[in-house]
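All protein chains but one are shown at their positions in the complex.
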Amino acid sequence: MTGLFENIVSHGWAVFLAKLIGAFVVGTAGLLWTLIGIWFERKVAGRFQDRLGPNRVGLGPKGRFNLSYKFGWAQSIADLIKIFLKEDIRNTGTDRWTFNLAPIMVTMSVVLLWAVIPFSDGWIGTDLNVGVAYLIAVGGIGTIGVMMAGWGSNNKYSLLAGFRSVAQLISYEIPMVVALLVPVLMAGSMSTQTIIRQQYIAFMFAVPMTLLIFLISGQAENGRGPFDLLEGESEIVAGFHVEYSGMKFGMFMVSEFLHAFTLGLLTAILFMGGWRIPFVPLDWVQEGKYLGSFIWNLLGFVMLLSKAMIAYFVLIWVRMTLPRLRIDHLLNFNWKFLVPLSLINLLVVAFVWKAIPGTDAINSFADAFIPSVVLLIVNMAMFLGVGAVLADKGRQERARVAARVYPETVEAAPTN
Amino acid sequence: MVPLWLYLAVAAALFSIGMFGVLTRRNAIAILMSIELMLNAVNINLVAFWRYQENPANLSGQVFAIFVFVVAAAEAAVGLALIISIYRNRQSVIAEDVDVMKW
Amino acid sequence: MSLHPWIFIGLFFIASAALPSVAIGANWLLGPKRPNSVKHEPYECGVEMVGSPWAQFRAQWYVFALVYVVFDVEVVFLFPWAYAYNSLGLFALFEVFVFIALLLVALWYVVRKDALEWS
Partner (left out) sequence: MTVELLVFLILSALTLGGGMLVVTTRNLFHAGLYLMISLFGVAGLFVLLTAPFLGVVQVIVYIGAIAILIMLAIMLSPNITNLPNPFTAQWPVGAALAVIFFVMLITVVTPVMNELGADDWVNSDQLTVDTAGDVPADGIATLGEELVDPHKYMLPFEVASVLLMAAMIGAVLLVHPGKQAEDVIEDVA
């Protein structure tokens, strides 16, 4: 691409133009991906709830059950067209700039994540040496957007939900960040690309506990699944974006879906080995052996997408299965359980990492094998410990609630 | 590269703006925000001097800036807590109204 | 260290701000505009709005943000440590252990004070 422009303009401008176009292409691809993502999610959600999901819109051959548009693949496109034709309402008393900028900020915070996502060995926006810290920094912009939306709407529900959302977002950012430290520590780098290259054995097999913490806090950061009380229909009507309509509301929707998928991507990159194809040596891909580098890159891209889809599917699964948490439970769970657990987990991994010799230079599957097995065993022990603690807490809590709600039954029942 | 004095000028201007805010705003939270601006001016200076020394391999400027972050965080946390506490007792966040110690 | 990658980040900033703006702008152009005073009232489940949305909020929210700030700053120290961990000795781990332990003690205190309790 740069070469193409060099014929027309000077080298500096050629690089600039190529990068600008690259940025727009990646950003647009990200936003358009939501069309597929939303369709996929609605389909999967439909199956979880024992229904079909979107099945009308779209052209296709006649199906077995005489439903000619069975897959509804064009549902998202129809929704897109519809949302473009909606009236853009701004209610009285809103703070104009704050109100209008909020959806842009929220979308930005998600799209910006894509700048450092390595889609393949050679396909990456830019490989920052502070990549993981950048991911966290960008995430913070979304919090500001939520706050602006809540405040700018001149609505009690919005403001209250904005407060709640901010409390949730900032609370769950801590375990997420601490969980991100573990891959950084194991790879000895903050660059997303290096983290992938260092996963001779995917980190998810070595540190499943960290993966779990990351997924839980990521899901909460995204405000989905059991943590979707910031838009709980029965409590605060639609959360901080109750006053938004048309594309501004659409942008909140898009950013939520895109964030969910990006979370899947990040899980794939940081814990599942990213574009690395299992059992294929790294230098085949990097030097383009046998197949040529384009094919390897393409294969890596497909690999990354399928891993991301698996993670995304798990997240949808959790979202569709678990009931919504109450806000006090949500915050208690974070501060009294997840934050200490993530910090202790970090220390344990760091200790094991130092205790095993040879972890400072891992350059092959064989190097990674023993540390991974030891870490896995340690993680299993941690799972058992945490499970025991949780089971004990659960028993106490049930007894406490029972004593409050049915005092007479508890007194009558045998104490043991 | 951009000459050093430009960074220093920006930092000086930011510091003066912050100072103006601290001296003239009535709202205590606004004063605190101005203080944050001043701290940032200091940080710009620290990092600029670090960058323009002959041997930037010595990271003292960056380390200093990080410790300024810590101090700023602690200051903001305690300062705002004080303001909220004062508001609770005296129903005001105007700095001039808090004059019990002015005798 | 070159600043080269950051040019892309800067451009990505522009792109990621421009794309949603274009979408919202297109919606503004394409959508109908039929304002009326009822439609533009703030939503309160159909009831007319009473008073300003500026109800007084509790300091509860502030406590969460406060604890968050402290842990966020802590993470800033942990990032370089984790980055350089492979070239550090066991003593560095001990230092970080003390570092984290102090903050966990503070968190324990805050929890014991019931300051993080939703009341």
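Letters A, B and C mark the chains in the order given here, with residues in each chain numbered from 1 onward.
FYI, contacts are C-beta pairs under 8 Å (C-beta built on N, C-alpha and C of every residue); 3 or more make two chains touch, one makes a residue touch a chain.
Because the structure is predicted, anything quoted here is derived from the model rather than measured.
*Asks:* Indicate each shown chain that the hidden chain touches within the full complex.
*Replies:* Output: missing chain touches A, B, C.
*Asks:* Could I get the residues of chain B that touch the absent chain, sorted low to high?
*Replies:* Missing-chain contacts on chain B: residues 1-10, 12-21, 23-27, 29-30, 32-34, 36-37, 40, 43-44, 47-48, 50-57, 59, 62-63, 65-67, 69-74, 76-78, 80-85, 87, 89, 93, 96.
*Asks:* If you put the missing chain back, which residues of chain C would it touch?
*Replies:* Residues of chain C in touch with the missing chain: 1, 3, 6, 10, 54, 56-59, 61-63, 65-70, 72-77, 79-85, 87-88, 91-92, 95-96, 98-99, 102-103, 105-107, 109-110, 113-115.
*Asks:* What residue numbers in chain A mark contact with the hidden partner chain?
*Replies:* The list for chain A reads 12, 95, 98, 128-130, 133-134, 136-141, 143-144, 147-148, 151, 159, 163, 166, 170, 173, 190.
Quick note on the criterion: only the chains that are shown with their structure count from here on.
*Asks:* Just the number, please: Cα centre separation of chain B and chain C in whole Å.
*Replies:* Roughly 21 Å, centre to centre.
*Asks:* Any idea how many Å lie between the Cα centroids of chain A and chain C?
*Replies:* For chain A versus chain C, the centre distance works out to 15 Å.
*Asks:* With chain centres defined as C-alpha means, what is the inter-centre distance between chain A and chain B in Å?
*Replies:* 35
*Asks:* Give me the residue numbers in chain C that touch at least two other chains, ranges are fine.
*Replies:* 72, in rising order.
*Asks:* Enumerate the residues of chain B that touch no fewer than two other chains.
*Replies:* Correct list: empty.
*Asks:* Show me the residue ranges of chain C that touch chain A in the complex, using the header's touch definition.
*Replies:* So the residues of chain C in touch with chain A come to 1, 5-9, 11-21, 23-24, 26-28, 30-34, 37, 39-45, 49, 53-55, 57, 61, 64-65, 67-68, 71-72, 75, 78-79, 82-87, 90, 93, 96-97, 100, 103-104, 107, 111, 116-118.
*Asks:* Which residues of chain C touch chain B in their complex?
*Replies:* For this pair, the touching residues of chain C are 59, 62, 66, 69-70, 72-73, 76-77.
*Asks:* Touching chain C in the complex: which residues of chain A?
*Replies:* 15-16, 19-20, 22-24, 26-28, 31, 83-93, 100, 103-104, 107-108, 111-112, 114-115, 125-129, 132-134, 136, 153-159, 163, 166-167, 170-171, 173-174, 177-178, 181-182, 184-185, 188-190, 237, 242-243, 246-248, 250-251, 327-328, 331-332, 335-336, 339-340, 343, 346-347, 350-351, 353-354, 359-361
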